[in-house]
Each structure stands twice: as structure tokens, then as C-alpha cells.
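Missing here is one protein chain; the remaining ones are kept as they sit in the complex.
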Amino acid sequence: MAGIFKFTKFALRNLFTKPATRAYPSVPARQTPRTRGAVQVNIDDCIFCGLCNRRCPADAISVDRAAKSWSIKRMSCVQCGNCVLNCPKKCLTMEGAYSAPACEKRSELFRKKESPIPAVHTLAPAPTDGKAIAPDRVLVIDMTSCVLCGLCARRCPTGALSVDRKAGIWTVDRAACLQCGNCVNGCPKKSLALVPENGHPQVETYTRSAAPATSEKTETPITAQPKGEIGITVDLSTCILCGLCVRRCPTSAIAVDRKAGTWSINRQSCVVCGNCLDVCHKHSLSKTTEGIDTSGIQVYAKTVELKAEATSAAPAAKSEPVVEATPVETAPQLPAPAPSSEASATDAPVGNGIAIDMDTCVLCGLCVKKCPTSAITVDRAAKSWSIDREGCVLCGSCITACPKKSLSEAEIPLLKTYTK
Amino acid sequence: MKRTIVPFGPQHPVLPEPIHLDLVLEDEKVVEAIPSFGFVHRGMEDLASKRDFNDYLYVVERICGICSYMHGMSYCEGAERIFGVEIPDRAKYLRTIWCELSRLHSHLLWLGLLADAFGFEALFMQSWRIREKILDMVEDSTGGRLISSVNLIGGVARDMDREMLDGFVKQFDKMESELRSLTKVFLKDTTVRARLFEVGVLTKTDAILYGAVGPMMRASGIELDTRKLGYAAYGDIDFDIITSNGCDSLARCEVRIGEIFQSFNIIRQAVAKIPDGEICISVKGNPKGEATVRMEQPRGEALYYMKANGTRNLERFRVRTPTFSNIYSLLKILPGAQFADVPLLILTIDPCISCTER
Partner (left out) sequence: MPKFTKSPWVMHYDGSSCNGCDIEVLASMTPLYDIERLGVVNTGDPRQADILLITGGINYYNESVVRQIYSQMPEPKVVVAVGICACSGGVFRDCYNIKGGVDTTIPVDVYVPGCAARPESIIDGIVQALEVLEKKSAASAAPTEGESNA
């Protein structure tokens, strides 16, 4: 008899307890604070060092330093946590995210947002000496000198400025303005200033008056009006076709073709702001009223040979068009020349130029990065250092940058390639 | 009598792993079993020469999903012996607790699969239901259910605070009472006894001769347990070696059930004695030297040999897993068994073919 009622206890218990099942799709999945999920990256902190890539046992992560992107193959990540453990910036986490099943293998890419400051290089960095960042000041403009070149709008990190050249309007959104002073420092006409606040409206539009105010400055630009006689011209005898003016032109009006030896300017786009004049090391550019044809593009072609401080055997070096960035030149492999070396064996002209001591040079490439005209190239595999003598503007940035003090400016045979 | 050859595996409903046996049968009795393994062979030991020794830890963890924790721990132990460092005491106790949790989940898994093998599916479901509680504990403390990735060379990566440890111990009381009624079925129920009693007998001499390890050997009366060597915190913990003289599948069941209850006690002791302190020390540089580690996996004694030559990659990493030794015992107990008992016998050695074949 006792055998019959033995099971009653279990039966009653099973009737009245709730089932052990977690009804998964209807109730959320069980998550603890430590549950390993999908790897997430905080891309703003990431320095793209690539340690996570090297440490991943399943090779799921790829890091592209140049493109500033970090991607992970979700169907390869085993959630081991090695990347999280080894990240020097602690920008990876693994808790809490869920990798859902899918019908195809996918990877996720995270890219760092580009900085909104455009890549318009200045020779002098914009000073942020604290005075520029002043919350009690507001940005104002003197429209009499403004040429509506738009440089300020491009330099503004928050997009607070807008310039409409056609309509002759300059607008500032003072709520977005950080008072950083970037525009003030970058204005070629010094039209901008940060002044003490005095009831300025949040968004203000300035319009160019129809008649430009006369001022003692003779370089009043005329964009809204039909272009007058004034325009930029180049003295090709001194111009080395380095292309710096191309880079500084805010309206991309200038084009330089080194192979063909031409310098051209689109008069329609040129706002005669004078930026190119400021940057030209050779002082080849000037404003003039002569020979300016404002209808379209004007091309100036070099007929004069490139600079050749004549020595006995000049012709070999002269008329060769300058080829960019090929480390293997036709120049013979020469030992590093001392300033008074036996380089007369070659036919390189002697003149003022950048000299390198290949014994101390480590081919790090810093001079390449600093050269504003990209005249230098370094080939580590071939152990050679080359310089385009025509492109070199003797600014001295490479000399300052060289950590080994291998570079100097001297009177030397102007060779193009040096090898270790 | 005419003989038939029945191929068993690699895909069969009862075992989760692919093994292939050609069973030579006379009527319903197995006369010979010809094994054919290699379906799970991945070539993991060769990877040691291609991966940095720190990253290789994550490969070693994945030798087997069931014994995963102890593989990782043994690798770290071996590396620590090569470096000659001593990990903090708290890390040793934490490792012990996780080892025993791993043993618990493995034995409960085995009980369920055994029940499934002789057809008692309800027992399978009940065993795994209780096992899920252990997995919840492992997930709370490490983040992963089976593969925990919590060992590091030099200690452990996660800590368990007092609250968590006491919470675990509190759940054990309820689990123990549930398990007692469950294991009573395994040991006392008539149908189950009929399937397990006197099935797959491995005598004591045979166990020594064929190199059985773990519960397989302890069920044949041999009193050996690698935990008595004293690695991790086992030196400070009091426990007996559980043996049985039955030599059959029922005895192996008894030994494993005994080990389940023993694990609860070991964890209770470890939680009571755990000291405060750090959980990891930093180990730098490349290893140079060799080390041998012996560890008691749920399935038996596992041997790990590591050799390093001062570079980033290990020169040699060799694992001799317990199932590798137990396979010979399996091939000894199969002849003479009934055909219907073959899945049961394969399960009675607690096979972990992925450990064996790596």
C-alpha cells in the first residue's frame, strides 16, 4: 500500500510548481554583468595601434591606420577577450552586446570621423594662446576688406560660418562659434576680429556694400563686381613649379604642371586674395594689371630652362623634367658627398643646396614628411635618399626635422640621389 | 556462427561526438570492436609553433568544451612553472573553486547522457536541469557558460567577491537535496540496475594492465587521485578518494555520484578558507625551459608537457588526455557485451573524443 502513495508527493509537487523553462524568445535572454557578448570598440579613443589585430587568436579584427578604421568579422570572433585585455587605451569592451545569427557572414566597420578642420596648411600654426578662446567675445567682420574667399568658413571647426560669394553674403552663427580664433588667424585680409560682446544677435548676416569702401589699401579685392584689371601673375624665371600656391589657393584657381612646365590660373575662380603671394618662397607671384585676361584660364609656360648654376658639364642635369617620387633616378649611385668632395667626377652643378651625411642618416623619412614641396624621397629598401633639386625651396624644414642632424645647407654639387 | 559487421558512427543519435567502431557481431553479442578515430583531429599541437604563447592559451581552452577550464588552467600552471613564479593564494583558491564547478557540470552532463543511452530520457532532462544551475554560477562569475577564458598566466582574470561565493554555497543545499532524490533513481531503481549492474566489467588487474584512469580506475578498486598531488589549493583541502569495488558500470556511476557530492564539500571548504589578496601577478618575457603538469580532469588524470625555448612560441606542447588512456579499457570491455549495450559502454568511460584527438 505504501508503494502506491509514494509518487503522490512528486505528482502534486509537479502540478503546482512552475516549469523550469525560460521561454526564451518571449522573455529576454539571461544576461549577467560579466556575460561575454560581441566585442565593441569606442572608436574615438582608438589609436589604431593594431595590437588587437595581432593578439586575436581567430584573426577576426583588422585595423587600417591610414583609413582610421577598425573592423571585426562577427563570424570569426570567439569572444576570448584577449583584445580587451591587451588594448592600451582600454577602448574595447565585450560585455552585454549580442551577436545575432545571420544568413551571411558579416563584418562591422567602425571609422573615426574626420576632423572638420580642412587640410589647408598654413606655414605658421594658428596660435591658440588662450586669448582667442574667450567666451565673452563675439566674432565680427569688416566687410569692406573681406574678399569672400571662404577661408574662414573652411577653417571653422563647427561650421558656424558661411560665405556666399555670388550673393556677397557672409553669415555667422554665434551660438555655434567657439571663439577659437581659427578664422581670425587665417583671414588673409584680416577682416575678422573677436570683440567684446555688445548685444550682437545670434545669427548675423553681413552683406558687401555695392560700392567698395575706399581705403588706403590698394589691394581691395573685387569679387562681386566684374573683375577689373587686377589679377595674379607669375614670373616663371624664378618660379620652380613647386605647387605651394596650388595648395594655398582657396578657390583652386591655380594649376601647375611640372612635366609640361606650365603654371595656369583660372581668372574666373581667382578672387585675388593674395594667399598664393604670401606662400611663394621664390616671390614669383605678384598682383598686376597688365596682361590680365579675365575671361578664362591663362597659362604661363616655361620657356626658360630650369635653374642651372652653370658648371662645366651642366647640360646633363638641366633639361630633364622633374619626375616625382621615384627613388631610383637615372643619377648614378654616388657616395655621400662632402662639401668639397670629388664630385667633379660627375656632372652635377655646384650650388647652394641641402647636403646630407649618409653615415648618420637612418632613413627615417621625417624629412620627407616635413618637406612642404615633397622634394625628398627615402627608399629604405634601397637605402637611398633622393632630393629633387628643382623642387627644393631651401626652406630648411628638413634640417630642423632631422633627428640625426644629417642635413645641412651648403655649397655642394647638387646631386639628386645618395645611397648608404 | 555467422558474423556480421555493423558500422557504428560517426553520426549516431546517442553520442554527441563522432567515433567510428566496426562491431563484429555474432547474433547479438559483440565479438570484436575495431575502432577508427580521427574525425575530430584538428592538429592543435602544431599550432603552438605558430602562435604567441599568450594567445595559445585560448586555443588550449578549446581542446574540449566540457573539460575546458582545466585545460586552460593546466596550461597556465605549466607556463608558471617554466617561469618559476608562484601565483597568489587567492588565485589558487579561485582556481580550485572553478575546477570543482567544472567537475560538477561534467559529471552531471555524464549522468544525463548515460540516462539517455539506456533510454531513460526523463532522467536525462532532470540531470541537465540541475546542471544548468551550475552553469548559471559559472556564467555569473566568469561570463561564459562552457568556455570561460578566465585563466591567465600569473593568476586569474576575474574575482569572486564574498557575496557571490556565499550565494553559490547557499544554492548548494537545495541542489544537494534534489540530487539525492535523482541519484537514488540511478542507484536503486530496478530498471536502471538491470541495465547497469554487471555490464562492462573491468577487473582490477585489467584496469592496471590497460591503463585506465579516473573514475574508471577508481570503480575497479584502485585508490589514486591526482588531486592529492596538491596543485592549486588542493593541498589545504580535506577530501577522501572515492572508490568502489563493483568494477561494473554501476560502480562507475556510484563513483561519479560520490564525486559530485564531494565537489560540493570541497567548494564549501574552499569558500570558507579563501584568503584575501591579489588575483594575478604580471609575468613578462618569454619562457624558457620545460614543465610537466598532471591534473585530475573529470575524466581522469591528464598529463601536460610544455617545452619553451626562449622565443614567443612554444617549441612543444603535448597533452595526454584521460580518454586516450581509457580507450583501451573500452576496447577490452566491448567484446562479450550485448549489441544494445554498446552505447552504454562507450559512455561509461566518459569519452571526450575531442580531447583525445585534439
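To keep things simple, chains are lettered A and B as they appear, and every chain counts its residues starting from 1.
Just so it is clear, a residue touches a chain if its C-beta (ideal position, glycine included) is under 8 Å from a C-beta of that chain, and two chains touch if they have at least 3 such contacts.
Predicted model only: the values in this text are computed from it and were never measured.
From the options A:R34, A:R74 or A:K112, the residue with contact to the chain not on display is A:R74.
Checked against the full complex, the candidates B:R145, B:K204, B:R268 or B:R320 give a single residue touching the omitted chain, namely B:R145. In the complete assembly, the contact with the undisplayed chain comes from B:D46, out of B:E28, B:D46 or B:E223.
One chain of the complex is left out; on chain A, the residues touching it are 19-25, 29-30, 57-59, 73-80, 98-105. In the full complex, chain B touches the omitted chain through residues 10-14, 16-18, 38-44, 46-47, 50, 58-59, 62-66, 68, 109, 112, 124-126, 128-129, 132, 144-147, 352, 354.
The definition used in the following text is that only the chains that are shown with their structure count from here on.
Residues of chain B that touch chain A in their complex: 51-52, 54-56, 58-59, 61-62, 129, 136, 139-144, 149, 152, 157-158.
Only residues 20, 30, 32, 34-36, 55-57, 78-82, 85, 94-95 of chain A touch chain B when the two sit together in their complex.
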